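Here the complex is missing one protein chain, while the rest keep their positions.
Order of writing sets the chain letters: A, B and C. Residues in each chain are counted from 1.
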Amino acid sequence: MRMTMIEAIQNAHDLAMMQDDKVVVFGEDVGFFGGVFRCTAGLQEKYGKSRCFDAPINELGIVGAAVGMAAYGIKPVVEIQFADYVYPAYDQIVSEAARLRHRSGGDFTCPLVIRMPTGGGIFGGQTHSQSPEALFTHVAGLKTVMPSNPIDAKGLLLAAIEDPDPVIFLEPKRLYNGPFDGHYDKPIVPWKKHDFGDVDTEYYTTPLGKAKLVEEGPDLTIIAYGTMVYVAQAAAKEAELNADIIDLRSLVPLDMETIIASVKKTGRCAIVHEATRTSGFGAELSAVIQENCFYHLETPIRRITGWDTPYPHAQEWDYFPSPERLISDFNKVMED
Amino acid sequence: MRMTMIEAIQNAHDLAMMQDDKVVVFGEDVGFFGGVFRCTAGLQEKYGKSRCFDAPINELGIVGAAVGMAAYGIKPVVEIQFADYVYPAYDQIVSEAARLRHRSGGDFTCPLVIRMPTGGGIFGGQTHSQSPEALFTHVAGLKTVMPSNPIDAKGLLLAAIEDPDPVIFLEPKRLYNGPFDGHYDKPIVPWKKHDFGDVDTEYYTTPLGKAKLVEEGPDLTIIAYGTMVYVAQAAAKEAELNADIIDLRSLVPLDMETIIASVKKTGRCAIVHEATRTSGFGAELSAVIQENCFYHLETPIRRITGWDTPYPHAQEWDYFPSPERLISDFNKVMED
Amino acid sequence: MVTEPLKLHVPEPGCRPGDEPDFSDFEIPKAGETRKPDLKDDADTMRDMAFSIVRVLTKDGEAVGPWLADLSPDKLKSGLIDMMKMRAFDSRMLAAQRMGKTSFYIQCLGEEAVACAAQTVLQQGDMNFPTYRQSGLLIASGYPMQTMMNQIYSNAADPNKGRQLPTMYSSKEYGFFSISGNLGTQFIQAVGWAMASAISGDTKIATAWIGDGATSVGDFHAAMVFASTYRAPVILNVVNNQWAISTFQGMARGNSATFAARGHGFGIPALRVDGNDYLAVYAVTKWAAERARSGHGPTLIEHVTYRAGGHSTSDDPSSYRAKGESTAWPLGDPIERLKKHLIFLGVWSEKRHTQAKAQVLSEVREAQKAAEAIGTLISGNAPSTRDIFEDVFETMPPNLIRQRKEAGY
Partner (left out) sequence: MVTEPLKLHVPEPGCRPGDEPDFSDFEIPKAGETRKPDLKDDADTMRDMAFSIVRVLTKDGEAVGPWLADLSPDKLKSGLIDMMKMRAFDSRMLAAQRMGKTSFYIQCLGEEAVACAAQTVLQQGDMNFPTYRQSGLLIASGYPMQTMMNQIYSNAADPNKGRQLPTMYSSKEYGFFSISGNLGTQFIQAVGWAMASAISGDTKIATAWIGDGATSVGDFHAAMVFASTYRAPVILNVVNNQWAISTFQGMARGNSATFAARGHGFGIPALRVDGNDYLAVYAVTKWAAERARSGHGPTLIEHVTYRAGGHSTSDDPSSYRAKGESTAWPLGDPIERLKKHLIFLGVWSEKRHTQAKAQVLSEVREAQKAAEAIGTLISGNAPSTRDIFEDVFETMPPNLIRQRKEAGY
């Protein structure tokens, strides 16, 4: 059935709650209202107020309570209204959720999912645009996932809910309605008219830790995730490059095999993300690729990323890694 | 005068407070008691309770209040008792301190220093051993500094206090009393008997953003900071390698010039840190070196780091990057 | 011992779409009824104040009781004008957003009295730490409306250089701290600012602002602890406008408690005030400001009001609020109430009100014209790409210079 990414996410919640009455969903405005992006629409009505409910505005409390619930043995799936608001919960995520299994010698575990709309491109200014993935990938004990289309969003979310450990689930909000490719002045194809919007209504999972080769080509390897997958595709096309384009889908665990095989094949690599460059996840990718493919690399790995500044409002499109920037950098990867 | 690193830090506070009555110092147990590591000993007595005082146990509150004070126009220098406890303050640091100047168009600024004892090697277990530097280096608007000896600790702290922007000041607590080189079964030379313990009692600053080449040699470039500087030195010596050993001192801003010049010279590079590997600051270093020195590198850059696990208590020395591990990896950098 | 299965309690608002709005449970003391404690009184002698509501204006527009303050008719008139300006400003900017001239807007419809009255108590050098719903502080302090619009339009004259969402103003000069999009962070910052004033031996005070929903955040607690421990010269304002997006205020507090009662756990004097009563807000704020300035420390004020509009231009409250709730709100409209009072005093009339309205609207229009002449978000003449890289630090570090060049600047 054709679905937007929002509907696919809502559907994943629905199926998970139907299949397992231990699954509970809560967060700010997710109950009666169904979430500011509608990802939990209808769940309270269907499953009752004790399985889907509003939360006070306290991200620390939302995650902290979820840690306690997970330790109890139920399965909380919580929403942080915007990824930009996850920092108050950072201590509960880093010091608690991520470490509970380890520090208790496996006595207590913390299977929970923390969902959050991520990334810019919606004129949200600095507090509705951030991509904090690298702040999670550095933390031992967390898995970090970012889908790029409705089919994956549903499958990955269901896999995250099944996972016995805490999963950070980042949703590129610019993709909620269609595959935005960075050409902000052109209309997007809505998911309802896109193949990736054709979501199986049955329960299925997409395994965490497996990247997807979305395009194959000999010229170079482009690694991206979330919105940047489409920007990379558009830029490669416009630059007339036949690239391996890898949609990571899961940052931790990382699908090293797919990455290494591709870079060994192409000998050239560009990494694209929206987050600020310094200490972004691109740094980790660059480092591991260099460690594993050193003798195959023909030119330096390049990172095309957001600038090392806060995310601006008016100058959004100067901050967002545009197809033009990607083309220029892809060409440098090819030239050198 | 010979000083421990603790005394040098105390001395820097003292001189800063003497020179500028806008400097105020607070944190948990820093007032009457002078701090659990004694870095603020005697300051309350000397400067009064309104310039050096205890704080409630709320790191969010400590940093949040300091942001307000900095905006007022005074200069807060706050202590987080252990770096492991900074996470509750993370939102105030990332969303507020780091962005205030930018978001207000320069109308409000946030000159403050957040000090915290960092790193392991003291059998502190997972909550007294962490090295969270990469969680700060990813954040636009923050400077991140880590000294490795009393002379630098004083000069960098005074520079941080003079700085017009927020500075994260990480103190490798394993070095408070002497240059620990990873040989935990051998005694350390106390700072009082070490050249780097010979601290000028006058006011001086050591500029942020300048690395220090602590040893020079043609074989390879070793990049380290904090405790790992000494472990790297010991390991290089034991491996009979003549290395450029760079003590970064400041991670942001980063002294790219020194790094690039050295790697271009040696063609080989090892990066050492105590933090977990994935998305650690070593990833950023590896990425920028690769970007800038690609055609000079003879072997892959290697990262020798803490494991991607929480910091254990009993197995501390299996976690801590030991001289043996460094030697083995340095040799690999040389061999390949 | 009972062993019936437990059940999760999830609070619900009195009414939802389809229901008849009903505020009959809401206890409202009569105007003039609530006592006025002495400035120097201890918090524990006035715990009752957290469960009452200070009100000055009666239904008929008379001002009565111990909280009746020394406001001249001229000051009251200028207060009325401030609120009218605020409302006209909001309505123009809402329309501008709908026309695509900017990306987003937040109005304060129905809550004008809170910020407008509170501001008039403050002195040069004091500092507000506002949320996005206290634009009235700027209006009442005479901040140029055109500059506000420049910010909203993110045009070349925006003091924030296009970096912030519309309405996230900042003005040190006008005592208005840079607004954060992250709820609540400013509450503890205000306390820190006030502590700095005390540390410096100055006489400036700070005011902190937070919504009912945002009282749940940790920063609220930090502010209470620090304010009470160091007796900071700060006014801690909770604007209880009944809603936090789609979530009613009961989700942020215990059943029998009020937001003001949070003060009791910290020995902070706390009171509730009719937030739609300009005179009551003024009097209570003045009392708190005097306490702060004379060294008696913090006061917690819960302003009881109602968010008459949507949360923001991204929100449609009809999907979660009962129709007519806004008009059923028993504390009325702040502009209407002050207008009635002025007419009661014999210094105002319907006619003058109509004239004033027209006058205010033309001022707002003029400001808008001037702002739009500089530019709107879509018309071009935006701040430069270069501005992204400025102000990250005072001095641009080498990596940012490199990136700025990469960006072509």
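Keep this in mind: contacts are C-beta pairs under 8 Å (C-beta built on N, C-alpha and C of every residue); 3 or more make two chains touch, one makes a residue touch a chain.
None of the values given here were measured: they were computed from a predicted structure.
S.K.: May I ask you to name the displayed chains that the omitted chain touches in the full complex?
M.R.: Counted over the whole complex, the chain not pictured touches A, B, C.
S.K.: From the list B:127, B:177, B:292 or B:331, pick the residue that touches the absent chain.
M.R.: Looking across B:127, B:177, B:292 or B:331, the contact with the absent chain belongs to B:127.
S.K.: Tell me which of B:47, B:72 or B:85 is the one touching the absent chain.
M.R.: Of these options, the touching residue for the absent chain is B:85.
S.K.: Of A:102, A:183 or A:265, which one is in contact with the hidden chain?
M.R.: A:102
S.K.: Give the residue, chosen from C:52, C:147, C:160 or C:197, that touches the chain omitted from the document.
M.R.: C:197
S.K.: Considering the whole complex rather than only what is displayed, give the residues of subunit C touching the chain that is not shown.
M.R.: Its contact residues with the unshown chain are 1-11, 42-44, 47, 195, 197-199, 201-203, 216-222, 225, 228-231, 233, 250-257, 259, 261-268, 290, 293-295, 297.
S.K.: Which subunit A residues would touch the chain omitted from the figure, given the whole complex?
M.R.: Residues 22, 24, 50-51, 55-56, 58, 60-61, 64-69, 71-74, 76, 88, 91-92, 95-96, 100-109, 140-141, 143, 164-165, 209, 252-254, 256 of subunit A touch the chain that is not shown.
S.K.: Need a quick check: the contact residues on subunit B for the chain that isn't drawn.
M.R.: On the side of subunit B, residues 28-29, 31-33, 36, 49-50, 53-58, 60-61, 84-85, 87-88, 123-128, 277-278, 307-310, 312-315, 318-319 touch the unshown chain.
The rule is simple: only the chains that are shown with their structure count from here on.
S.K.: Taking each chain's centre as the mean of its C-alpha atoms, which one lies nearest the mean of all protein C-alpha atoms here?
M.R.: Smallest centre-to-centre distance to the global C-alpha mean: chain A.
S.K.: Can you compute the centre-to-centre distance for subunit A and subunit B, using the mean CA position of each chain? Integer Å is fine.
M.R.: The computed centroid separation for subunit A versus subunit B comes out at 31 Å.
S.K.: State, to the nearest whole Å, the distance from the C-alpha centre of subunit A to the C-alpha centre of subunit C.
M.R.: A distance of 36 Å separates the two centres.
S.K.: Identify all positions of subunit C at which a residue touches two or more other chains, and write them in rising order.
M.R.: As it turns out, subunit C has residues touching two or more other chains at 158, 163-164, 168, 180-182, 218-219, 392, 399.
S.K.: Which subunit A residues reach two or more other chains?
M.R.: Subunit A, residues with two or more chain partners: 60, 84, 87-88, 126-127, 278, 307-310.
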